[in-house]
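With one protein chain withheld, the remaining protein chains of the complex are depicted in position.
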Amino acid sequence: MSTKGIDFRDLSLKDALDLAILIEEEAMDRYGELADQMDLHRTPDAAAFFRFMAKNEAKHGATLVKRRNQSFENQPSAVTRAMIFDVEAPEYDEARAFMTPREAMASALRSEVKAHDFFARAVPLIRDATVKALFTELREEETLHQRLIQEQLEKLPPDPSLGAADFEDEPAPQ
Amino acid sequence: MVQNLVIGMAGSGGDGIVSAGQSLIAAAASEGYHAIMTKSFGSQIRGGESSCRVRIAVKPIYSPGGMLDVAVALNWDDFMKFGAELPVSGSTIVIYDEKCGVPKDKLPLVGVTPAEVLAVPIGDLAKQATGTDRAKNTVVLGLIAGWFGIAREGILNNMRKKLGKKGAELLAANEKAFALGETYAAEHPLAQPMRMAQPEARTAGMLVTDGNEMCAAAALFAGLDFFGGYPITPSTEIMQYLSKEIWKYGGAVLQAEDEIAGIGAAVGASYAGKKAMTATSGPGLSLKTEMMGLATLAELPLVIVDVQRGGPSTGVPTKGEQSDLYAAVFSAHGDVVRPVLAPTTVADTFAVTVEAFNMAERYQTPVLILSDQEIAQRKETVDPIDTSLFTIEERQRPSEAELVDYARFRFTESGVSPISHPGMKGGNYLAAGIEHNEHGDPTASGVMHARMNDKRLHKLDPLKKRKDLFLVEGDPNAPFAIVSWGSTAGTCREALELARAEGLRTKLLIPKLLFPVAEGIYEDFFASVRTGIVVEQSHLGQLYRLLRMFVDVPRGVSSFARSGANPFMPSEILAKLRDLVLSQQRGQAQSIQPQE
Partner (left out) sequence: MNAPLPVHPESYSPKDFKSELKPIWCPGCGDFGVLQAVYRSLAAIGRAPHDIAFISGIGCSSRIPGYTTAYGFNTVHGRALPIAQGIKIANPDLLVLAAGGDGDGFSIGGGHLPHAIRRNTDLTYIVMDNQIYGLTKGQLSPTSPKGLPTVTSTEGSLEDPVNPLLYVLAYGAPFVAQGTPADMAGLAAMIEEGIRYPGFAFINVQSPCVTFGQPEWQVKQHRATMKPLASLGHDPKDRLRAMDLAQAYGKELYTGVLYRNPEPPATYEALVHQRQQVLGRDAPRRQDVLNAFIQK
């Protein structure tokens, strides 16, 4: 269960937009954290990719914020981060030290699929037509994001048979 | 008239020997005498042999005394079990219960003929008074009051106070037993009368207490809010006293599941901003080592009391020794440093404990108090202590300005950084045992590590100038010297008087601050010294060795040390010093003999 306390049937447009914004924000924060982990563990290529993803999520979020403010500027949000759990944000166990860019992209792809499925599951539950349309649109966008990542993945050379982990010094005792 | 009387008594556990001793010291105190009472037991929990010694004097005294002037044996089997603790000499008056069947000329005292031997029907007199022979101890008190003229009123008052609540019949019976003892004494006077002189001045408000209680009371006075500990002989009385009293002052005692949890909880309480203490003996000190290191690195105030007993390991649990000095100074891995203080009598345990708390707060460090079993468990009369003369210190807390971008371990000139505690807004920090920078972030930098070690070491530097923590007696230019610490120091003060009476120009140094070693103070003291002894109950002579590490100890100063459970007597210390002086003089004489 990736949300808590949200009734999709009676979701208002404001709440739907705020929910979508937070989903992007959560993903942006998570990609940022994973990038930091990659930096700390000397995995710069994956770090760069995660930073790129964080920027994307920020962009998506900004677009949604603009849209939200068109109709609901100055109205406080009723939706909080406490209500969502890794909707689009990759789970922590997606990351690994020395993961290759291919592996990083694969995990981002899985997160986009996850987000797509989230919206897809919600759409039939929603009663309000406008909100339904919004979620349908968001579902389709996730499909688009998936395609973009897929394209990038295909451009990548295959992962070398010898990974960075094979050259790794033994983990340091603490 | 005698100025000083040492009475030793022994019997079985059920004979009330120790309560007789307690009555005696309480009575002596109420009449203005100075007194010290020690007790000793066999290893059975109940019913084993038990003994006590009470030394009563008209002037202040600093040790339990040497040979017995009076020996009371309720039975000889029990008395003999105490061996050298109850030393009988040719000047001792021996009193024993006729009932035990040993003839006066066949006493089991090997090679000693006492000054006088009195076989008294103690048991019978008790039975006569109370119907049971359980009141033997009261009869003994009557005999003592009668023969030596001490403390009659005091004993009777005390009896009324203690037994009055238990019933009029019991009180009357005991009063009768006392009276029978007195009467017997009157009817059988000593061959050589030995009446006690009156005390010089009668100070009102004398206390009677022991080192453990004094330590605990001082801790409460100093602001103790939390005690965490574990039962261990001979320190448990500290926890017991606090577990009765501390709640009244809004504090708490935790008897934890083990020694480590005890000090751990105290570390926690200190981190939470409260004054905290733990108490133990040698084996517990070993277990607490890691936590002491943690408190040192985290710069947390903490008072740790070690009531020393015979070691190593389980050692001799019921006897005092002074062999934890190395552990107190050096234990815990790494370059740890912490102040170590040692009281010398029950009386100064109060001031030393208050000082320990103040030091802990001022320097944000664990402070070790090295007491020992002899001080901790003997009852002593103590001149009234005016608590208004003491200042109590609190740890330096950060100001409003300092709470902006607060750095818990900020380098300061003194080396002490203002310390926050949970609940203080803006003072949030991560405490840890790991080396850290000024903000408390973990660091592996050699440079920062060195700076922090410097901070922890040098913040204690002012202690090296603390002349007030050293007692110096005698001619400051004397060529002969005695150095001692802990309970042995009291004995040395008496040895000093003997030495000076003999014409040996001697001075005495008693450090109450054992670490950091105040090199300057020792060097000043040793400047005039040609011959001296460092006297202590430690097989390795730990203070002597410690001083040799840090101070240029003159060649003529040697160690006079031995294992515990065998306290020094002033005469032995005098004899040793005298021998050394003579042999050194002879040696010097030889070395200036003209060549043949």
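Order of writing sets the chain letters: A and B. Residues in each chain are counted from 1.
By definition in this document, a contact is a pair of C-beta atoms (placed from the backbone, for glycine too) under 8 Å apart; a residue touches a chain by one contact, two chains touch by 3 or more.
It should be emphasised that the depicted structure is a prediction, and the values quoted were computed from it without experimental measurement.
**Q** Return the single residue from A:Glu57, A:Glu94 or A:Glu142 that touches the missing chain.
**A** Per the contact definition at the top, the residue touching the missing chain is A:Glu94.
**Q** Of the residues B:Val112, B:Ala172, B:Ala186 or B:Leu430, I need the one that contacts the missing chain.
**A** Per the contact definition at the top, the residue touching the missing chain is B:Leu430.
**Q** Looking at the full complex, which residue from A:Met38, A:Leu109 or A:Ile149 touches the chain that isn't shown here?
**A** That would be A:Met38, which touches the missing chain.
**Q** Given the contact definition stated above, which residue among B:Val2, B:Met67, B:Ile260 or B:Met448 touches the chain not shown here?
**A** Residue touching the chain left out of view: B:Ile260.
**Q** Over the whole complex, note the residues of chain A touching the chain we left out.
**A** Looking at chain A, the ones touching the missing chain are residues 1-2, 4, 33-34, 36-38, 40-41, 43, 80-82, 85-86, 91-97, 99, 170-171, 173-174.
**Q** Provide the residue numbers of chain B that touch the chain removed from this figure.
**A** Contact residues on chain B toward the absent chain are 26, 29-30, 205-209, 213, 217, 220-221, 223, 225-226, 228, 245, 247-252, 254, 256-258, 260-262, 264-269, 271-274, 276, 290-291, 294, 298, 350, 381-382, 384-385, 387-388, 421-434, 441-442.
We adopt the following convention: only the chains that are shown with their structure count from here on.
**Q** When the centre of a chain is set as the mean of its C-alpha atoms, what distance in Å lies between chain A and chain B?
**A** Distance between chain centres, rounded to whole Å: 70 Å.
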